[in-house]
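As you look at this complex, bear in mind that one protein chain is not there, while each of the others sits in place.
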Amino acid sequence: MNNQGRPTAPGTVEDNELPTISGDRGLQHEVSLIFELGRPGMTGVDIPEVQMSDARLGGLRRKGPVGLPGLSEPEVIRHYVRLSQLNYSIDAGLYPLGSCTMKHNPRLNEKMARLPGFADVHPLAPQQTVQGAFEAVSELMRWLTTLTGMPAVAMSPKAGAHGELCGLLTIRAALEARGEKRHKILVPSSAHGTNPATAAVAGFTVQEVPATEDGHVDADALEAALGPDVAAIMLTNPNTCGLFEPRIKEMADAVHKAGAYFYCDGANFNAIAGRVRPGDLGVDAMHINLHKTFSTPHGGGGPGAGPVVLSAALAPFAPLPLLVHDGNEFQMIEHADEASDGAKPFGRMCAFHGQMGMFSRALTYMMSHGADGIRQASEDAVLSANYILASLKDVMSAPFGEGPCMHEALFDDSFLEGTGVTTLDFAKAMIDEGYHPMTMYFPLVVHGAILIEPTESESKESLDRFIHVLRTMALEAKAGQTARFEGAPRLAPRRRLDETAAARKPILRWKPKELPQAAE
Amino acid sequence: MNNQGRPTAPGTVEDNELPTISGDRGLQHEVSLIFELGRPGMTGVDIPEVQMSDARLGGLRRKGPVGLPGLSEPEVIRHYVRLSQLNYSIDAGLYPLGSCTMKHNPRLNEKMARLPGFADVHPLAPQQTVQGAFEAVSELMRWLTTLTGMPAVAMSPKAGAHGELCGLLTIRAALEARGEKRHKILVPSSAHGTNPATAAVAGFTVQEVPATEDGHVDADALEAALGPDVAAIMLTNPNTCGLFEPRIKEMADAVHKAGAYFYCDGANFNAIAGRVRPGDLGVDAMHINLHKTFSTPHGGGGPGAGPVVLSAALAPFAPLPLLVHDGNEFQMIEHADEASDGAKPFGRMCAFHGQMGMFSRALTYMMSHGADGIRQASEDAVLSANYILASLKDVMSAPFGEGPCMHEALFDDSFLEGTGVTTLDFAKAMIDEGYHPMTMYFPLVVHGAILIEPTESESKESLDRFIHVLRTMALEAKAGQTARFEGAPRLAPRRRLDETAAARKPILRWKPKELPQAAE
Amino acid sequence: MRYLPLTPDDRSAMLNKIGVDGIDRLFRDVPHSAVVQRSIFDLPDTQGELGVERALTKMAAKSKVAGSLPFFCGAGAYRHHVPSAVDHLIQRSEFLTSYTPYQPEIAQGTLQYLFEFQTQVALLTGMEVANASLYDGSTATCEAVQMAQRITKRGKAILSGGLHPHYAETVETVAGLSGTVTRSPVTPGKAEDIIALIDDQTACIVVQSPDVFGLIRNLKPIADAAHAKGALLIAVVTEIVSLGLIEPPGAQGADIVAAEGQSLGVGLNFGGPYVGLFATREKFLRNMPGRLCGETTDAAGKRGYVLTLSTREQHIRREKATSNICTNSGLCCLAFTIHLSLLGEEGLSRLARANHARASALADRLADIKGVELATQAFFNEFTLKLPRPAASVVDALAEKGIVAGVPASRLLPHDKDVRDLLIVAATETNTDEDCDALVHALSEAVA
Partner (left out) sequence: MRYLPLTPDDRSAMLNKIGVDGIDRLFRDVPHSAVVQRSIFDLPDTQGELGVERALTKMAAKSKVAGSLPFFCGAGAYRHHVPSAVDHLIQRSEFLTSYTPYQPEIAQGTLQYLFEFQTQVALLTGMEVANASLYDGSTATCEAVQMAQRITKRGKAILSGGLHPHYAETVETVAGLSGTVTRSPVTPGKAEDIIALIDDQTACIVVQSPDVFGLIRNLKPIADAAHAKGALLIAVVTEIVSLGLIEPPGAQGADIVAAEGQSLGVGLNFGGPYVGLFATREKFLRNMPGRLCGETTDAAGKRGYVLTLSTREQHIRREKATSNICTNSGLCCLAFTIHLSLLGEEGLSRLARANHARASALADRLADIKGVELATQAFFNEFTLKLPRPAASVVDALAEKGIVAGVPASRLLPHDKDVRDLLIVAATETNTDEDCDALVHALSEAVA
């Protein structure tokens, strides 16, 4: 999730420590920009010089240099190794980002994704030569449709938001096929930002549906908002407050009765996979973030994959390409007129066939867990979140009461009232304790939200340590012992960064110095 | 090299900083022992339960548990990732350990070593099925013998010291074949500890040869020590003071004239590879540390490989196994009587055929560099060491004057005299500056030795930064500004460790607590 | 299960603390009828690494690996040699298993490489600013069109016939919602007269160079014509290595560059994940889609990096955002930027020249085959051949012999009769002389 970084314009701090000569501090190095390193002519890749004429370049040969620095391999490796050492990671610690499902990324996934038969395969190679890759995609499709109880799945979306777009365009096509033009999408106020943004991209207008006091979508308000102009609702379930929507089937029925479709944001599927099938809840389309529920690594921001499972009503409108098996071999249908009767693909989401590199990882995860392991993982994720909720609710403030929650525990900042400590301070102090902060200020429906998703990957011992630290921090804050919150983090590679200044006068790239640098 | 850690029993230090609740500090985590984690029954490897009877275990089935902890994969990964984050590495910074040749370890080496045709091959598989692996070994042999100008090479020794042993046993066998029993080995006082230790293991007695004032072996003393009881000299060249022995040929001639052999410790081959052939210097046997000169990674202490090149006089006595090519295919001769006429192998150094995993890496290095690149690497290594010497000699003290040196620059501690700062303090303060200390207190022939080997892998910019830091430190020390040396390092994961206590009451393993731990 | 650290005892203790008597209690809000048992899923149980590895290895072995045979497919995805350091570095836990860098104090590693990536993309394309990646080249093109529509407040987008058909289809599907999209007809090996199509309703012209047939396009006149009518020129690049040798779109007047970065660091991956590069002029900054990383200082005055200008993004602006993108191509950016850092100016230039030289030599040899014509005269590492037979059948015949000759144009444009005999052939530094010999030989036979 992505609301963790409320702009901060921190004051300055003083460092009383004896500074080092180098600026480095033990194992932590200051890292120059790659552009500040390097010498002309140097390279980290040896490529033989070739004879080449300009005759075939249409007169468009590059006139000047690109401006890239030249470094040897050892320097490049050191640069990136040092950079990596400035990062937190799941491998190094608990990463309780609510809505993000920062679970363990098994190493076997990485190994399998690198099998040449999956990785060194071209998307437009003759189809008879890439049957192994097709088989992997097809196997993953089987797992996804089986686990969700949905008849079809569109594989090309490249992440959750792209999946949302795919889902809404499918709905649009289905409506058009019915000869209807509905322009409105209902989105709860607790929805993730991608939901309204996607609705807008897909050419719809967004109408917000309020939440109830207890963190659910107001089903009555939703029903009241339904009408002939409503194309679909976009509902997250479990929702972004970490709660299962108890009236979900009722809402689905109402939506269908109103001639609209039920798009489910499946970002939180990790709470229910193997225990609940969205298809049984009346869902028409749902994206699945393979990079959340199915453990493909987040990689510092991506890539992901967002396949969209579809109900029978929507399946015919799935976008190109379509993977089919003719009883003999797999075939990727890339053009509408090659598709089977009844298929009315709405178009194409992107070049080629989707995120194969993520598919092989997710499939490895699924085969490793098995259906029993996936169910157990969901249960453990929910259990761990409830354990945290139960262990912290007396010292922090849980806006929606006693629980149970699903896979994430939501707190608000009322426990910090009057302490001078904000949710942000609290989060930054966690950094000094060796933890990545949780998601904060999201969802928007509670004040100063603190959303903790431990996932199923933490041991009880790890959860207990985490709880101990958070309890102690909460108690200290309430007792007026605020030293560790002031100006935190103190022990990270950087103190708080000035986000306001960054936005006011954006410096978005390195630029060569105007004047040639004086020689050393 | 291995004399860096003079036992220290540091005083205690005080930490005025606000301690964290968790004990962790930002990105740096405290790490429990693996035995302090885990729960019974848990495992990080899923292996199906099988039916098994005891009938075939000869009544020796294990009676009790081993006592290993049970952890899941995520916990194991976190454990080792966190541990790794407490380490310095070449990849992260300059590692100027004299005599250790901490050069860049190319990633291609790692990739090639993992080719299944090299890695997933059994040493006793039918020889006709492992021709690819044999070819790689044979290619490496060609490179080694060509670069050294020696006719033969024994490939099985597992590291430098093992190579020394192989060399001395070859010499022993050659002497025996001549019907001679000579019991003495001459070893310069500057020699690495493995030299005398190996001589002892090989059943020889050691006689020290002194060094001259200018850091060379005293050739006159050496000649005087030669006699009918001397089996060999063991000479390091370039020597451990980082100097090429100018009278080496003279010494070799004298040795040969006295009926003895010239064993050369090739640990410092990186200074001269591609420019000087030890065969041309009169060397009879020399080990090559593939983990130094040829970039196989040091891996926190090993593994290495120490092939020994042999002169024509010694070649017949090389140990088993012997790799030959019969014009048709490769064959590994594993028994003396299968060897060609004239071969009189002295025995066997170890099971199987040597360190294949290191061979493939070293071969990759050689093929990547080419003979020109190897020569250039040696020149750059020597150039960089001289650059450091020239840049520091005015503020530090170079015992052997103006240079030039070879691949490493030697200083003594006279520049610290009267400052209260020791070589050890100086080294530990480098840690705070983001550097690994250099080799210290070795070689033994100078006081408080500081031996800096930058290797060819550092850019000029990196050398300049390093020089700047060391200059500043030296000047500060001399100016009586000793704050940064007292109790250094301050910024590493640990302050100075009590080595005296560790040796006095050794705790060499974790032990289960006597009493069952109280439940939390 | 090796990935799940809780034991049965742990679970009991935790349920106890929570104060419920079973896990089902935690799922009490799930409608009763929607609770399913394990048995409903016709799927296997937990499997150890060994079993999974065996099954997947067997499956993967049913694909013919590009690196194991003479291989000449391009058309938007290019096989280049990726230095071994790249894969080693991107697998470091701290890069691989970290999230989007929203906590900059402990994410400077990711943030700095994004800043460097943005700089590299700007330099390569000759533009002023670049973002921290989009999904891939096709979706980047789509975002570019939508951005042009926003900036110009016009709806009409004109796509060159040389734009990769998958890209064109993607733009039609999505940007077709916010305006109209017109595709100019295909003119293989020739530059269409696209200038004639520009009118004062036109938001943008989208031109790919080298185009899908390999042809290098001269963008300057198009840019001038577009600007004269108040329209923007969107330049598309599917083979980013070409910019090591060819004049960048920025120098030719492009307003937005949308490119595929897969050629550097990423690999083929059967089509994804790839990395969308997106660059534009500074003045359009606040209309850009995607994340941006910017320089700032921390409270101690040290230089540092943060995600910035997020008021353009969905998590702040919701339905008014410049795009709905959230997860992007982070790790592929890293692979891209490491590969490019390794190459540097000299390496990139040599790589580009090696590609062009190889493709040129191969084109000459193939054009010498009787009945085969070279349709593309100016190209980088990819060209189009006109064969005397339908190209698809030739490709199939050669595939039988273990040679992958290229992409038949009919695979991308099945309805265009004119392209039936066209074969799109790419050659890179990874093709050996033997590969080329094999192709020349087999193609000669196939068309004889």
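We just call them A, B and C in the order they show up, numbering each chain from 1.
Everything below uses one rule, namely that a residue touches a chain if its C-beta (ideal position, glycine included) is under 8 Å from a C-beta of that chain, and two chains touch if they have at least 3 such contacts.
Quick caveat, the model's predicted, so the values are computed rather than measured.
Chemist: Can you work out which residue in B:27, B:171, B:356 or B:410 touches the chain that's missing from view?
Modeler: Considering all chains, including the one not shown, the answer is B:356.
Chemist: Touch as defined at the start, partner being the missing chain; which of B:256, B:344, B:375 or B:478 qualifies?
Modeler: Counting the whole complex, the residue in contact with the absent chain is B:375.
Chemist: Taking the entire complex into account, which one of B:141, B:171 or B:202 touches the absent chain?
Modeler: Only one listed residue reaches the unshown chain, and that is B:202.
Chemist: Among B:179, B:342 or B:506, exactly one should touch the missing chain; which is it?
Modeler: If we include the chain that is not displayed, B:506 is the one touching it.
Chemist: State which residues belonging to chain C touch the missing partner chain.
Modeler: Spelled out for chain C, the touching residues are 2, 49-50, 53-54, 81, 83-84, 88, 91-93, 342, 429-430, 432.
Chemist: Contacts of chain A with the missing chain: which residues?
Modeler: With respect to the unshown chain, the touching residues of chain A are 26-27, 39-48, 71-75, 77, 81, 106-108, 110-111.
We adopt the following convention: only the chains that are shown with their structure count from here on.
Chemist: Busiest chain-chain interface by contact pairs, anyone?
Modeler: If you count contacting C-beta pairs, the leading pair is A-C.
Chemist: Once you find the CA centre of chain A and the CA centre of chain C, what distance in Å lies between them?
Modeler: Once rounded, the distance between the two centres reads 19 Å.
Chemist: Counting only residues that touch at least two other chains, what does the list for chain C look like?
Modeler: 1-5, 10, 46-49, 83, 85, 88, 93, 106
Chemist: Residues of chain A touching 2+ other chains?
Modeler: Residue numbers touching two or more other chains: 73, 77, 81, 85-89, 91-92, 104, 106, 368, 431, 457-459, 462, 489, 492-493.
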